[in-house]
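Here the complex is missing a single protein chain, while all its other protein chains stay put.
Chains here go by letter, A and B, matching the order in which they are written, and residues are numbered from 1 within each.
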Amino acid sequence: MPASPSIQAEVAREVSGKSNEDSAAKIPLLLLSVFGAAWFVASAFLFFLSAMKMHGPNLGAAFPFLSYGRLQPAAMNAFLYGFLSQAGAALGIWILARTGKTKVALPAVLAFGGVLWNGTVLVGTFGILAGYNTGLPWLEMPAGAQAMLFVASIVISVCGLLTIASRTERTLYPAAWFIIGALLTLPWMLGTASWTLLGQTVRGAVQLSVNGWFINSMTWLWFGFLGLGALFYIIPKTSKTGLHSRSSASFAFWTLAILAGWGGVHSGAPLPRWIITISESVNLIFLVPIALVVHNLWNSTDGEAVSEKESLSLRYARFALTALISYALLSVSFYLRSRNLTLQLTLFSPGITFMLLFGFVGFSILAGYNLMLPALLGRTFSLGGIAVSLVALFMTSIPLILGGLKQASIWGDESKTSADVVKGLVPYMGMSTLGFLTLLVLSVLVLLRIVRELKTVVLEDCGCATWASDSSESKEKQ
Amino acid sequence: MSELSNKSAVENDSEPKVGLTPAPLWAVTLLGILVYALIVRSINSGGDFDPNVYGRFETPKEVQDGHPAVVLPDWFVPGRKVYGTYCVGCHQGNGAGAPGQFPPLAKSDWVNVEGPNRMVRIVLNGLQGPLKVNAVDYNNAMLAWRDQLTDQDIANVISYVRNEWGNKGSAATAAEVKAIRDATKDKGEQWTEGQLLQIPVK
Partner (left out) sequence: MNHGTLIFLGLLLTFLGSWSGMVLAPQVQIGRQQPDVQLQPLNRPPAEGDVGEIYPQARAGLAAQGREIYQREGCYYCHSQQISPHPADARWTQLNRFSVHRDYLFDQPAMFGVQRLGPDLSNIGLRQPDENWHLVHLFAPNAFMDGKAGNKSTMPPYPHLFDYRKIMPQGGSTSALKLPESVILPKQYQDGYEVVPTSEARALVAYLKSLHQDVNLFEAPMYAPKAKTNVVSQTATNGAAK
């Protein structure tokens, strides 16, 4: 019995040729992807729990780690650093290797970086739940974990950059610019922000400016660039049209690189007026590169008919573009000081942030997974779940955005009290709780699908059924 | 074996091509306009890049004007000078006094009353024995300043004390002080709490 799959695998290697020499390079990418998907489940679960706390604040009151103030930052950090960063990095490095027609450099080191990154996020998330929150949004993991994250980011970044440095195709594909940009700047951003804020080199409201700068830079230079890198690869590849315009992509790249970091301060912040004025204006200018990207990529989608697997990627990518442009249009409201002042600190900002992070970056990653994982595993399969993804996106971000508008109107109404805020938000909260439940379902579906395919491949490769089933079980537990 | 043919299809996919269409002119123009708008907006309503201009204000001048113009009353500067010379030793610069010994003047229930009637008497003749201020007991003696300070000095310092450190009260006039000085010229000894409480505040 065990002989048959192993023979099949031998044949497969001969036929595909490439997969044999690349097999070492696949391990770190698979590791990052699978753990990224596992963190997707973990963060969705934490988001769901924290959303539940809005309806039943007394749930699990006996356990300090189940209070909203601990669940919410833990969920956010797990989502940002566990899911988006890891999955995005895996996808990005894979695209670098593909477009550069080369192999992943230093696979063992990259795998080590991946393990380090996972360990850090694990320690960090448990640290937040256990009460070692640093109190700085997006930097909430305890200082030790933050330092380790910085080291791991250097390791991953160096492996990615060495991969593209060893390319055999001289011309850099536009997708590669974005990914190079993301990998280069990640350690800069993490290092600068941790040193400045956790090292307490600045005091007073300058902390708010630095924190806003960090969040805005990470949003565009890391998460945004990874998402764009993925889309700039996926859309031209699946639609078979080729990228519409190289110079337009380059223009968008540099505009985004210049603007990133300037838009993170809201109008009511206790900072001098000039900082706020610049930040507001930059929120409007972001429209230009985003419109350019969407225009460029949308023009790249009208190619010939594509296979079903690829059309799924393309559909995910199209929705990612839609989410991106919706985010850009909604965030124009931050340009107007009067709107900004009423919408700041309401649910509107987490709503549009989630639309960007999940709708744009997350969807790009799912689109990329749908191409990358079959290629890495040498099997044909499709992740599916696009309907669930769309429901999850709509039911999380739209209620938060509408709830934010409602919150702003209550806040501006003289006759209301803080009890009215809570009362007014309950229906929106209810919707978004269902949304986070859908997100949890989606993440579990994605993880199970990946683990099932992985299990099949491992079984084929070594023919040792017991070991394989053990390992996939332990993966499922993540 | 369909599995295998699919597999090679995955691996042999060609990489995408790139078109050479130039960047659209509308984007470049729009960017130029918006950057220009940013610069104009920052210069016009960026508070002159001044560290003291925050949200509500547009220019450093507005911040200056944001403070209601304070026209200092005539008694303020001389009153503070008298206070700094004679009173600050016991009652402290911030009017907080010293626990148990010197009662506070800041937010004191002896100062924040309708009129300066009792205060003028205390300054003229001094005070001794137990005293309750803001529900706290004090027991010490205050000197008489009848001979050192003129009517004008006493009026100034009392007006100052009644309006500093968050205190709010009417000013005292030299005429008022003179009237009390004349009325109490035979008093001779220091006041006690009991005697003072008999005197109307105004």
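The definition used in the following text is that contacts are C-beta pairs under 8 Å (C-beta built on N, C-alpha and C of every residue); 3 or more make two chains touch, one makes a residue touch a chain.
The structure displayed is predicted, hence computed values, not measured ones.
K.L.:
Would you indicate which residue among A:S194, A:S267 or A:S313 is in contact with the undisplayed chain?
P.N.:
Answer from the full complex: A:S267 touches the omitted chain.
K.L.:
Touch as defined at the start, partner being the missing chain; which of A:L80, A:I235 or A:I275 qualifies?
P.N.:
Touching the chain that is not displayed is residue A:I275.
K.L.:
Which parts of chain B face the unshown chain closely enough to count as touching?
P.N.:
Touching the missing chain: residues 51-56, 63-64, 66-70, 72, 76-77, 80-81, 83-84, 88, 92-94, 107, 134, 166.
K.L.:
If the missing chain were put back, which residues of chain A would it touch?
P.N.:
Contact residues on chain A toward the absent chain are 53-54, 57-58, 61-62, 64, 67-70, 72-73, 131-137, 161, 164-165, 170-172, 177, 180-181, 184-185, 188, 192, 196-197, 200, 202-213, 217, 221, 250, 254, 257-258, 260-262, 264-265, 267-272, 275, 278, 341-342, 344-347, 349-350, 407, 411-412, 414, 418-419, 421-423, 425-426.
Here, only the chains that are shown with their structure count from here on.
K.L.:
Report, in whole Å, the distance between the mean C-alpha point of chain A and the mean C-alpha point of chain B.
P.N.:
Distance between chain centres, rounded to whole Å: 49 Å.
K.L.:
Could you please specify the touching residues of chain B with respect to chain A in the complex?
P.N.:
On the chain B side, the touching residues are 3-4, 6-11, 13, 15-24, 27-28, 30-31, 34-35, 37-38, 41-42, 45-55, 57-58.
K.L.:
For the complex, which residues does chain A have touching chain B?
P.N.:
Chain A residues touching chain B: 11-12, 15-19, 98-99, 101, 169, 173-174, 233, 236-237, 240, 242-248, 250-251, 255, 267-268, 270-274, 276-278, 281-282, 284-285, 287-288, 291-292, 295, 300, 374-375, 378-380.
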